[in-house]
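Dumping the structure here so I can ask a few things about it.
Note that this complex is displayed minus one protein chain, with the remaining chains in position.
Our next item is subunit A:
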Amino acid sequence: GIEIDSDLSDDDGAPQKRTNRRQAAGRGGAKGRGRGKKPDSDEDEEEEDEAPRARKGANNRRPAKKRGGGKNNDEDESENEGPKKKRGGAANRKKGGKAQDSDEEDSDAGKGKKGKKGGGKKGGKEEQDSKGKKGDSKGKDKGKDKDDDKDKKKKKKKDDSSSDSNSGSDEEESMSEGEMARLMEEVEEKKKLIANIRNKPWRMKRRLVLLKEAQQFVDKFEGALGKGKGRKWYAYKVMMTKKWIKFQRDFENFRTACIPWERKIKEVESHFGSSVASYFIFLRWMYGMNLVLFGLTFGLVVIPEVLMGLPYGSVPRKTVPRAEQDTAQDYSVLMDFNGYCKYSVLFYGYYNDQRTIGLLKFRLPLSYLLVGIGTFGYSLMLVIRTMAKNADVGGGDGDEGEFTFAWKMFTSWDYLIGNAETADNKYASITTSFKESIVDEQENQKDENIHLRRFLRVLANFLITCSLGGSGYLIYFVVKRSQEFANRDDLSWYEKNELELIMSLLGLVCPPLFETIAELEDYHPRIALKWQLGRIFALFLGNLYTFLFALFDEVNSKLEEEQSIKNASLWALKEYYANYTRMLNDSDSTPPPMNPADVIRGPCWETAVGIEFVKLTVSDIQVTYLTILIGDFARAVIVRFLNYCWCWDLEAGFPSYGEFDISGNVLGLVFNQGMIWMGAFYAPGLVGINVLRLLSSMYYQCWAVMATNVPHERVFKASKSNNFYMGLLLLILFLSLLPVVYTIMTLPPSFDCGPFSGKAKMFDVIMETIELDLPAFIGTLFSYAANPGLIIPAVLLMVLAIYYLNSVSEAYQNSNMELKKKMQMARDEEKNRRNNTNSTNQVMQDLEDLLPNRSLAPPAPPEPEKKPEQEAKPTKTKAGAAGKGVNLQKDVSLASPNPNARGPVSRPPGPRGPGPAPGPGARPGQGRGRGPPPR
């Protein structure tokens, strides 16, 4: 602070003025600290800088002094100030300490000027030059009469700076290295302050003022830093940093402006509390992720194919077969994603197997495969990253039971609630939860009939397992049946859509069924919610996988069929060419003059799979929306309007209004996403459909929840459930990754449709690219990398790494436990001491009893509660002879409170640490008179 100023001013002030200033600086520093940031009165533009610098100066000068003198090492800051000033004033300074007051004014004034000059970067080199010279001369005459360490140091510095400025003639700086480093440090500190000011628990006014000061300080001194050639670079760096920060802020502003639905979610949040809102936040997150997937898929696969690929009708795979052409535009056919839909960019089969398309030579097949993999890669990365971030924010692991009541008291109110009804519910739920805890506390377990409950729980689980198995079997049965149906033509609408209907119905019926069964179990609602989620999850997963296995059966049968068609058509083609060449005696083979619609083609299992997933998704959307419309909206309308003419109160009584089903909705979303991941490879259009779905569902559900639902009677907090959702999503991602990767790696692609037709395996497209497009050595590199000899060690290495990390984390956990135990012990001990009762800790008591016979020891020391001393003293007396022990004891007991209290504290954590070791003579005088040093 003022210290800095004085340093700067040292460079040109008159010698004796300088001494004054330094004295004033000591005072001013103390004063500055004492008064906080109260500005000095004389200069207007300087006063803002003064205060924080004063504070800073007080901090900063300590290390400097330490370096110079090696004195006062063990003293606190305040102690530091006093003696220094005294000594300085009494012994060394020409002017007495009394003169300080009068001198302060003009020193401040001078300082103001000085500060400006030192800070004025562009102030002119001549000025700085002269300053340097002055400093030099001054330093010389100073050096004669002063022998104070500090001054010596200062002088040395000045010499440095002057020599610098004299020798280096082109770019002089008035500051020496040390000062510069200090200033730099200070600027850095200010910058840090600017960056962190929002985290400081200060009043806004103070924050604003401090911010302004810091900014001005930085502006002023930043440019002065750096020297020689580095200076320009430094200035450039500073400028770029500023620009970068500005850009970041603008970008941040832009980004938050781009986050949609903030208001909508807030509205929901204030009505229903954070748990319902967490669903919508999750939905929004999902939407963001799908938008990226959509961009990838459409930007790299669909749009290029549409723009640069062959047009519709040019090749068989892009044409509706002759047999289907009559009905290809029928609504019902299109709704089944057959007809024109089937032969469009929405599905795998439409894509051509040309290696490159268009003028740009876009490698579509490669891009298709990479996008398919990239979709998974991106999703995986995003989910895991979000999970890690959430876990980071999540704070400590809620150690259940330790703070039950305190947590309930201080964290149970949801500050987001802004709706009277929700608030009432919240009050009620908080009251109940308190009552529950009280009851739990009073009689730790109230198992009135544990056998009955156990029986009921087993029964409930049994029932649920049964229904899970039943639903799985039902789906398997339906899929099998649909394969039979596939060979027939006379199908009713129901028979065609049986599979989707059954799956959606199961999803609709089972969760409420589970909920009803769960009533039997009588769990705490939060635990019940978890069970419910787990069960629905199992249901959906079972359904999905049954569906998948059935699909694989179908795919296998299609593969066989395709094989025969492929053979037949190849044979026909060969015959044709043979005839062609024989008849026309012309060996160049032109393809048969056949309309692409008439070509016999294989079943194209990829498209079939894609269609299945699209149909499933669409029917899921329909069912979800209809459920909301009927289950919530119609119910709300009926309850609302029939209530006027009904024999009981509909609103309070039986049907009532619906509650927002968080778990069901979240799981629905998660499974929907799983289907998207699985199906996206075979139906690139699916991602687009999903984006539309999420978008509409955001608006629709927001409306529905606000219009038709009532807040939960027992409002749950969304505690950590965020990561719970993410965990589910990760699991689903993994599970949906498996079948896709399996099909890519093992099944042969169809011979006449899709970007990989004609290849033995889909990933051959990568091999092809490596061979044809990349230089040869990369190909060999890849072959080495694919060598099992390399892969196995790599896997081993990873296993080792996992093992290592695992054990490290275990060790951390152990040490955590250890610390926790220690804290607990310290706490107990403290409590016992407070209560002055016998320590409950038996071991401690025994240990105390085992201490050297205290009764033999001389009279107890004055402070009986200081345990460390108690322990220390008797041992000491033991060691010494009995007679002497008394004296020694007294000495110690007199001396000990002081050093003991001061010993650990007097080492400030910051700048003193690495400083020079305190020499034997450097101990403060204070310690000498009062007995042995503490250590």
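Heads up, the rule we're going with is that a residue touches a chain if its C-beta (ideal position, glycine included) is under 8 Å from a C-beta of that chain, and two chains touch if they have at least 3 such contacts; residues count from 1.
Here is the rule we go by: contacts and distances are computed from a predicted model.
Asker: Look at the options "CCR4-NOT transcription complex subunit 10", "Translation initiation factor eIF2B subunit beta", "Calcium and integrin-binding family member 2" or "Vacuolar protein sorting-associated protein 33A isoform X2" and return the one that UniProt uses as the protein name of the missing chain.
Answerer: So the chain that does not appear here would be "Calcium and integrin-binding family member 2", according to UniProt.
Asker: For the chain not shown, which residue from A:Asp414, A:Glu562 or A:Asp620 touches it across the whole complex?
Answerer: In the full complex, the listed residue that touches the missing chain is A:Asp414.
Asker: For the chain left out of this view, which of A:Glu441, A:Asp598 or A:Asp649 touches it?
Answerer: Missing-chain contact among the listed residues: A:Glu441.
Asker: For subunit A, enumerate the residues touching the unshown chain of the complex.
Answerer: Against the left-out chain, subunit A lists 194, 197-201, 203-205, 207-208, 211-212, 249, 252-253, 256-257, 262, 265-266, 269-270, 274, 393-399, 402-420, 422-423, 427, 430-431, 434-435, 437-438, 441, 717-720, 823, 826-827, 830-831, 833-835.
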